[in-house]
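Let me give you the structure first, and then I'll get to my questions.
As you look at this complex, bear in mind that one protein chain is not there, while each of the others sits in place.
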Amino acid sequence: MNRLTPLQKKIFTSLITVFVALSFTFALMRLMPGDIVDEWARELQVQQGLTYQEAYKIATTRLNYDPSVPLPLQYARYIGGLLKGNLGMSLNYRIPVSTIILKALPWTLFVASLALLVSFTVGVFLGMLAAWKRKGFLDPCVTFYASLTQAIPNFLFALILLVVFAVRLRWFPLRGAYDIDVVPGFNLAFFLSAFHHAVLPVVAFTFQTLGGWALSMRASAMSVLGEDFVMVARAKGLKERRIAVQYVGRNAITPLITSLAIAIGGMLGGAIFIETIFGYPGVGFFFGTAIATRDFTLIQGLFLITTLAIIIANFAADIVYSKLDKRVKLE
Amino acid sequence: MPDTEHILRIKDLRVEYRVREGFVKSVDDIDLDIEKGKFTAIIGESGCGKSTLNNVIMDILSPNAVIGKNSRVFFNGEDLLKLDRERLRQFRWRKAAMVFQAAQNALNPLLKVSEQFLDVIEDHETGEKKRESLQRINKLLELVKLDSRRVLSSYPHELSGGMRQRTIIALALVLDPEFLILDEPTTALDIITQSYIFDILTDIHNRLGLTMALVTHDISAAARLADNVVVMYAGKIMETGDIHSIFNSSRHPYSRGLLNAMPSIEGETVKKKPIPGSPPDLLNKPPGCVFHPRCGLAGEICAKEEPGLEDTGGGHKTACHKWREALP
Partner (left out) sequence: MIMPRNTGKRLLESFTIIKHNRRAFFGLCVLVFFILMATAGPVVIPLDMSQDFLMRFQGPSWAHILGTDFAGRDIFQQLVHGSTDVLTIAFATAFFGSFIAVLVGLSAGLVGGKFDMLMMRIIDIFLTVPNFPIMIIFASIFRINDPISFALVLAAWSWPGLARALRAQVLSLKHKEFVEVSRVMAMPYRHIMFKEALPGLMPYLMINFIDMARGAITASVGIMLLGLVPLSVTNWGMMLNFATFQTGAIYVPSALSYLLSPMLAIILFQYGLICFASGVEEIFDPRLRS
């Protein structure tokens, strides 16, 4: 293992993780009580007037699962099917899982990236400001806000938002990604409606993570402020702004980049709660309904996608980090 | 009114640090003059206040430092302590620059070396074009015997300790300052590199005629480089004079103790004597002469009255009641 470069090691671990996730969902299907294929086959039989054998065959393809075949072969076929893009059929919605994912993923990404953007930029800015001006009321405000928001789970906050702004004040809609009477596409009405529906979920995501970023940045900036090269920068007679951005800011932000990847992971995980509360049709929402209705193929597919997204995010963060901090070598 | 003889005149300088237990008097009401064009060494043990002295001049004191109301620091006739922030910023590096310790993390790890030269030129708005700046920087790097092409495009961590230190020296010279302070520039470097850097420093002094001040606990460095010497102890000045007077006919028991403790290659294997006792607690300094608890010549007056700096002839000043008895 020591002969591999860090980059290779990363890829290796990521692949292993993907395989573990795959195997996990593979095992999941087989642990379920009841025989899904059989049920599906029977239904097909009735619907399309096929023989049991024919129906069974179609069922196994659709579900990417054939219990009649030895386990290793099942696994191989399963992987093969996945690579071809066959994630099976949703037991509940009766449409391909990949279709559901393709429809839901953009919404989750939309809200998550917006939330990440806002919380990161505002949080980092506030944290930096709090560290820079050591005295003054900004610093205690930031720490207080951060610790308070850490105590409130974000879905509770989402509930409060829902009750106050959607139910009582009626400023925002109760569910959905866009109004029913709007036609999706590249038109202004659609964009406006989409943003309107996204506001509450984004606020719910942001409010807590913002405090977190502010605290991290503040801590990081404070430790950088104690470094020798900052003192040297002052001695050099550099302008305040340059010191703040190039000497303190850049060095303080760099360690936060890896947290960014973890944050994405956290958001995707927390999406389940927030999207369910707001009825927002993203990956998390469907995961919730899939669990409730025991829709295993859908669970499988969503789980895989989420894991994949997190792995990619981690990867990207590592690459960005190595570009920012030349001391770290990836290859 | 600019002073033709002294670049720096310090009067009644007091710097205290506020700590939980009270105030630590790091620099205790001292007067000091630095001659123009000369190389002055300020020597003393750790905690004697020499670093604080540096930081006062360069305006980089820690936030918990308090400067005495009567203190004056005249640089070319102008009191630095009275300047506003912007003027101080313009003063820093342009009129007086500092070479930091090699062990310190003096360079920004995320910026290329070239950027760290260019940014200080830019922020001081000399109006110089980038191409001219780079030419000048190249010459400076040559002066410190570095390959500018290699060094400028590197990041700090890609340079060796000796290379970093020489880069820091070149960086200090980039705005052509009138006064250069060197804070323990060769601690943490091996002896060969140290020697190399001493040569470079002497070269710079001779070629540019720059006023330089070396702050160090390494007496051999002082011996090698300095024209004048200032000896500090526990925030006070013990003795000042030119290098020959101090090294050959010191008139203060502390300085003599320091010199005796110094090993040399030609050494007689005569026992080297460290000074007995340890430096005082800066929160509770002893009354009278601050060195008297450790001094072999101490008498009654030493415990009661603080000795001022007395001229013993030819500019050789000492702060000791018993200096006449201390003659070799």
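The letters A and B name the chains in turn, as written, and every chain counts its residues from 1.
Heads up, the rule we're going with is that a contact is a pair of C-beta atoms (placed from the backbone, for glycine too) under 8 Å apart; a residue touches a chain by one contact, two chains touch by 3 or more.
From a predicted model like this one, the values you see are computed outputs, not experimental measurements.
Undergrad: Since one chain is left out of the picture, which of the remaining chains does it touch in the full complex?
TA: Looking at the entire complex, the absent chain's contacts are A.
Undergrad: Just one of A:105, A:156 or A:189 touches the chain that is missing; which is it?
TA: A:156
Undergrad: Among A:6, A:106 or A:269, which residue is in touch with the absent chain?
TA: In the full complex, the listed residue that touches the missing chain is A:269.
Undergrad: For the chain not shown, which residue from A:97, A:244, A:277 or A:317 touches it across the whole complex?
TA: A:277
Undergrad: Applying the definition given at the start, please give the residues of chain A touching the unseen chain.
TA: For chain A, the residues touching the absent chain are 1, 13-14, 16-17, 20-21, 24, 28, 31, 147-148, 150-153, 155-156, 159-160, 162-163, 167-168, 265, 268-270, 272-273, 276-277, 287-288, 291-292, 294, 299, 302-303, 306-307, 310-311, 314.
Going forward, only the chains that are shown with their structure count from here on.
Undergrad: How big is the gap, in whole Å, between where the Cα atoms of chain A centre and where those of chain B centre?
TA: 56
Undergrad: Given the complex with chain A, which residues does chain B contribute to the contact?
TA: 58-60, 63, 89-94, 97-98, 100, 104-111, 119-120, 123-124, 155, 157, 171
Undergrad: Can you name the residues of chain A that touch chain B in the complex?
TA: The contact residues of chain A facing chain B are 134, 227-229, 231-239, 242, 246-247, 250-251, 254, 324-327.
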